[in-house]
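Omission of a single protein chain aside, the complex is shown with its protein chains in their original locations.
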Amino acid sequence: MLFRMIKGALLRQKSKMLLIALTIALGASLSTSMINVMLDVRDKVQEEMKAFGANIVVKPNDSTLLNDMYSIQDESGTALRQSWLKEDELGKIKEIFWTFQIRNFAPFLNVSAELEDGRSVPLVGTWFNHHLSLATGEELDAGVKELRSWWDILEGEWIDESEPDAQTQVMLGKELASELGLAAGDTLKISGAQTSKTVTVRAVFDSGEDADGQIWLPLDLAQTLSGLEGSVGTVEVSAITEPDNELSLRAARNPGGLSAKEWDQWYCTAYVSAICYQITEVMTNSTASAVRQVAEGEGAILEKTELLMIMITALSLVGVALGISNLVTASVMERAQEIGLLKAIGAKDKAITGIIMAEILITALFGMIAGYFLGLGFAEFIGRRVFGASIDVKPIVIPIVAAAISLVTVAGSLPAIRMILRTDPAVVLHGSKA
Amino acid sequence: MSLLEIKHVSKIYGELKALDDVSLTVEKGEWIAIMGPSGSGKSTMMNIIGCMDKPTSGQVLLDGMDISRESGKKLTEIRRDKIGLIFQQFHMVSYLTAVENVMVSQYYHSMPDESEALEALDRVGLKQRARHLPSQLSGGEQQRVCVARALINHPELILADEPTGNLDEANENIVLDLFRQLHREGTTLIVVTHDPEVGEAAQRMIVLEHGRVAKEVVNESFQA
Partner (left out) sequence: MSKRRMFLKMITASLLRRKSRMLTALLSVAVGATILAGLVTVYVDVPRQMAASFRSYGANMLLMPGENTVLNQQSVDAALSLISEEKLQGASPYRYVYTEFMGNQTGEGKYSSQLRFMTAGTSFENVQKTSPYFAVEGRYPEAQREALVGKNAASTIGAKLGGSVRIAYDRTELVEIEETQTELQGSAPGYYDAEVSVTVILNSDGTIKTVAMDLSRQTPFRVAGMTTSSFTDTYGIAHAESFTDQFTGKQLPLTLSTSENDPDEYIDAVSGATASSKAVVDAVNAALPVGTQTDTQQITNTERAAMSFTVSGILETGGEEEDYIYISLRDMEAITNEKDRFDVVELSVAGSSEELNALANEISENTGLECRLVKRVTKSEASVLGKLQALVFLVTLVVLVLTMISVSTTMTAVVSERRKEIGLRKALGASDNSIRAEFLGEGLFLGLLGGAIGALLGYVFALVVSRQVFGSDLQFNFALVPATIIVSMLVSALSCLIPVKRAVAIDPALVLKGE
């Protein structure tokens, strides 16, 4: 009989129940999409943060690099450096514990060379899109093409290391190119400490930095010219990191000073200092340190974006909660007479509450199911439009949304039912209705 | 000219013949009771006369106008100008006071006039309760407000559907007394009821059965 009553109510009050289901579906879709987007926004924005370049720099231990920031060169034009990193160890950077946090990296070798007219120019040997097949089976195109995303290629295009003639190509900074009167496609002869080579200008770029006065060329070519085979000066690493906290800052200063428990916690969290530490472990004679300008900026933006999304999500969830409980309350109040009648014919309070709650919850269930999938659609829409990638669907959202909406629905209907039940059925039935 | 002429009216809902070739004439100033058991077609009859429904076939002339052929908008106008309605469930606007409920009728008809509305309430003996909300009034009082509302625009016809159906005897008598008073003033009254006592208060009783006029009784003992 209970079942028949519920069924009857659901079917006969179709339009009213439909409104409740619709509102719950809207609320569920809103919460589903907002919570999914909120949970994924950190990863997505961090992916975008790649644009700011590497956040970790690996240098040889006793480097006494005395370069400057605004292309005021040392007299020799070359950095004073006695020691080097080993090129064949670079793959190990992608084999550390936090391998999946490493987005990209590129080695750099700064040397100087002479042109035909005796002019001394700074050379930067690096990877552009160096294909790596790692021991783990992972494939990766590492290099500056991604790590210098802010560069504008004015002429020509990026050196593509998969092309066979990449090893005879260079890229010129715009200032140097205009000084030398060279354009993409031109050739020039470069004499390094070891050998000379005639190379083709593949591109002219605008970096807005001192690279504008440099020649960038494949690492192997730079090594051959300078006779520094197998050597690398610095490595820039772009990693996805957790924002620093007190522990990570302490660890960065002195990893030895941590207790065993703190050590484990630090080592197993993707703090920038932990990743630096692990890179130092795998690269011989190296020191990896965080580029604070990038790490700090990234941390600040991520924190603010996430907080902003949390606030917006909170506001919409409050809105959803009020909206649903409001409507459910209204729909229960509307049925005061029906409840009064049930009570008048001798139904127990519990039974009445059970019937009404069951009706509303069944309606809510349908609304939630529909709303969940609608919400996934919205999340997908936002992900595609903003980041060009799907928002990760987190299963944890299902119980959260289900629990929250059920709670709101119950909270909206139960007090109203109680209130009506407390009233004398005669009063309820008599209550004139317009 | 008769106020209302019903000529061979039938109303068919699917298979069901709610009214089957009914004819009836009501003169100005007459007090008619339409009676019959449930399902006899009383309500259908009332809806058609009240311009709230149209017959499937036949003709209804109200004050010379053929209301069986008019559009919904025109029917609303006719209802507003010529008919005062009283319902079994009273039907008051719950959030308006007694006097305001009367004024709603004036508002749709012409101009709301509070003093006139209060006068109408005075006639039904509710001047003291004019500022009360429907929920603060008893059933009888509510129905009296509805009577006041029905007569406020001086309609040519007052159409009452089971006006005493939800009332106790004391209130029933009050309402019937009001009807008598209205009749004396020359208002045409059509009362749909299944209560013989109410029916017998009228000048003439039309008894419907299965959608047909079963009999017509003229009340010999009627006293105006």
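Order of writing sets the labels: A and B. Residues in every chain begin at 1.
In the analysis below, a contact is a pair of C-beta atoms (placed from the backbone, for glycine too) under 8 Å apart; a residue touches a chain by one contact, two chains touch by 3 or more.
Note that the structure is predicted; figures quoted are calculated from it, not measured.
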{"item": "Which displayed chains the unshown chain touches", "value": "A, B"}
{"item": "Among B:Met35, B:Leu85, B:Ala98 or B:Leu157, residue touching the chain not depicted", "value": "B:Leu85"}
{"item": "Of B:Glu27, B:Asp113, B:Glu156 or B:Glu209, the one touching the omitted chain in the full complex", "value": "B:Asp113"}
{"item": "From A:Trp263, A:Tyr277 or A:Phe378, residue that would touch the chain that is not displayed", "value": "A:Phe378"}
{"item": "Contacts of chain B with the absent chain, listed as residue ranges", "value": "43, 47, 50, 52-53, 73, 76-77, 79-81, 85, 87-89, 91-97, 100, 103-109, 111-114, 133, 149"}
{"item": "Residue ranges of chain A at the interface with the undisplayed chain", "value": "15-16, 19-20, 22-23, 26-27, 29-30, 33-34, 37, 41, 45, 48-49, 51-53, 56-57, 63-70, 72, 149-152, 206-209, 289-297, 300-301, 304-305, 307-309, 311-312, 315-316, 318-320, 322-323, 326-327, 329-331, 333-334, 337, 378, 381-382, 385-387, 433-434"}
